[in-house]
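In what follows, a single structure is set out as structure tokens and then discussed.
Removed: one protein chain of the complex. Kept in place: all other protein chains.
Should a chain be cited, it is by its letter among A and B, assigned in written order, with residues numbered from 1 in that chain.
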Amino acid sequence: MAREHKMQNTEKKLRETAKKLLADHTVDCVIGFKDGSRPKSSRPFFARNPQDVEKLVWNMYCAANLATFLPKLFEKPQRPNKDYKTPRIGIVVKGCDGRSVLGLVKEKQVPRENIVIIGMPCTGMVPASKNEKSSSEEIARACVECVSPTIKGIDIVIDGESRKPARADYARIKKFESKPAEERWKLFVEEISKCIRCNACREACPNCYCKVCFADQKKPAWVSPANVLSETVVFHLGRMFHQAGRCVECDACVNACPMGIDLRLFTQKLASDAKDLFGSVPGVTDDAVPALNTFMQDDSECFITDPEEK
Amino acid sequence: MPSVALDSKNLKSFVASTLKQAERVRGPVKDKTGTVLADLSAKSELAFDFANFKLPIKREFFPQCEVISRFDATGSRAESPADEAVVIFGVRPCDTLSLSFLDKVFVDEQYSDPYYQKRRDNTLVVSMACNSPAATCFCTSIGGSPNSTKGSDVMMFNLGNSFVLESVSKKGEAFLKKNQKMFRDPTPKELQKRKQQEEAAEKQVGKVNASATPASLLKKNDSALWDEIAETCLSCGACTFLCPTCHCFDFYDEKQGDGGTRVRVHDACMFATFTREASGHNPRGLKRDRMRQRIMHKFSYAAENFNEMFCVGCGRCIVNCPSNIDIRETITKVNA
Partner (left out) sequence: MSATINPYVPARVQIEKVTLENDEKDLKTFRFAFCDKQDEAKFNHECGQFAMLSIAGVGEIPIGIASSPLDKGYVEFTVKRYPTGLVTSALHDMSEGDIIGLRGPLGNSFPLESLKGKNILIVGGGFAFTTLRATIRYLLSDGIRNQYKNITILYGARSPGELLYKAELEAWQKRSDITTIVTVDKGDYAWKGRVGLVPVVLKEIAPSAADAVCIVCGPPIMLKFTMPPLMELGFSPNNILTSLERKMTCGVGKCGRCNVGSKYVCKDGPVFPYSKIKEFEDRGL
């Protein structure tokens, strides 16, 4: 009850902030959340007028990463008409989403001066249930293990109670890595075989903004759309390698997947490696460029020289 | 043929008997993710207390990927789906309704899809009426029902201690006749309970005013409406791949040495490159045009071409859309 009251206050402050940004024409729209069409859910919402802000909500069902909308919104049209102006967008973020936004700025997909980042207090999220009959109130594991409920570099911080950052030890990943290769492969195949190649993970991910995804290329064709094991494996491993040094473990892919695949097995591994091998926590450590976009003489080469060892 | 009854305690032997009559028998069983459609063995424990399978039944007849032909230096040869008799238990009426729609697409007088046709011919669909529709169901609003037999061969009603079975097609009648020593006549109480369950389920299903949708869509040329509906769409394809009536596909050639295979795979009109041509021109390059295409195809073009709305009200798209775009709201907006 007390928590709900606090949430409502936070919600009120968010609406006031958004209203001011829109009324002053500081931004053209504020991307936030509004109530979902099912109980215990929310959905992305583009508030474009001051009166729209009444629909904005802030609760523990705001799990989606709204940063995924930004690259397309800032994509300049091929033939811009003379009235075209680069949009100015306010965006509601949690710690993880904020890291995504800062990452997109670093990768020059989003102009920093054209966004207003509104940082929300986050106590953890409950993703919308994909099972129509049951729904749990369990905070996602990603949130329990989150190292960045709040981050630096936000424009407007909405006051409120946030989780304490978890200690990043990636115990589950280390445990998985200690298993023999055949067992790891078996578990991996079991999980990835659920994939139906719907591409929801890719489209939900803010980092997947390539105009032509490697998986859709025909010249050459790296992978086919068929969901046979070899193709599915190449798609997911390929996508994950492209996230290396960039993934912020926001669980957007996990939540978007209709089949409930444990993609967190990958995202945690990426985060663990980025930290161990490059000292990078994307969006938190203020890296000039993503870790794998540059080469330093002292970069770890263990994966070449000794793949089985860390 | 009058309906028959099967005591629940005899369900396993019924399945065991079916296993002797068909090469594959599939049905709902529980695994750690929930209830899934799986191949059955004599030991399988069927689980009927679920709303619907996560994946639509179309995949049994129109798989996500299948080899349609093999080619080598001497030419191409059509591949044929396995010659196996299949029985599927536990299919919900919305999913069987989707089969009656897909039949119209894949099987017509001019061009028939031999792959879909063969699987359809070889498969006996045993559907199960819904006792507790999910909150996202709306089958009764688009011409379906939790008790509809359209597209099915045999219909089952779960009364708890027993089942009532009814033949729908000639194939279904032959199946029930073959197994008739497993069955008995239903008692008047059983028939009454079935009727009560049917009525209760119909009442429980959520309602949407959808019947005017085809007519409304003929007038909806306003881009602003589609911009609004598509605003938060990610163009991902989750809705398409989980939809029982979506049937878009693509061919893909897989080279193997001097020869190879041509594979058919599921595709989605929601994907940005679905209609992109080699010249770079893309008739549906804008997200709002793709959203309009999806809705129009289901509720306008299908109505025009097949006299049906290609939606069965199963709610899978509502549950699985990462942006929670709700087709019930879209229908309401379109009819406003």
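Just so we're on the same page, contacts are C-beta pairs under 8 Å (C-beta built on N, C-alpha and C of every residue); 3 or more make two chains touch, one makes a residue touch a chain.
Just so it is clear, the model here is predicted, and its values are computed rather than measured.
Of the candidate positions B:Phe50, B:Phe101, B:Phe157 or B:Phe249, contact with the hidden chain is made by B:Phe249.
The chain that is not drawn here is touched, among residues B:Pro63, B:Gly143, B:Gly206 or B:Gly260, by B:Gly260.
For subunit A, the list of residues touching the undisplayed chain reads 218-219. Contacts to the hidden chain, counted on subunit B, fall at residues 68-69, 71, 75-78, 105-106, 108-114, 218, 221, 223, 247-251, 253, 255, 259-260, 262, 267, 269, 274-280, 283, 293, 296-297, 300-301, 304-305.
In this section, only the chains that are shown with their structure count from here on.
Of all residues in subunit A, only 36-39, 41-46, 64, 68-69, 128-133, 194, 196-200, 202-204, 212, 216, 224-228, 252, 255-256, 258-260 touch subunit B in the complex they form.
Listing the residues of subunit B that touch subunit A in their complex gives 33-34, 50-52, 54-55, 64-65, 134-136, 231-232, 234-238, 240-242, 250, 252, 254, 263, 265-268, 271, 273, 315, 318-320, 322-326, 328-329.
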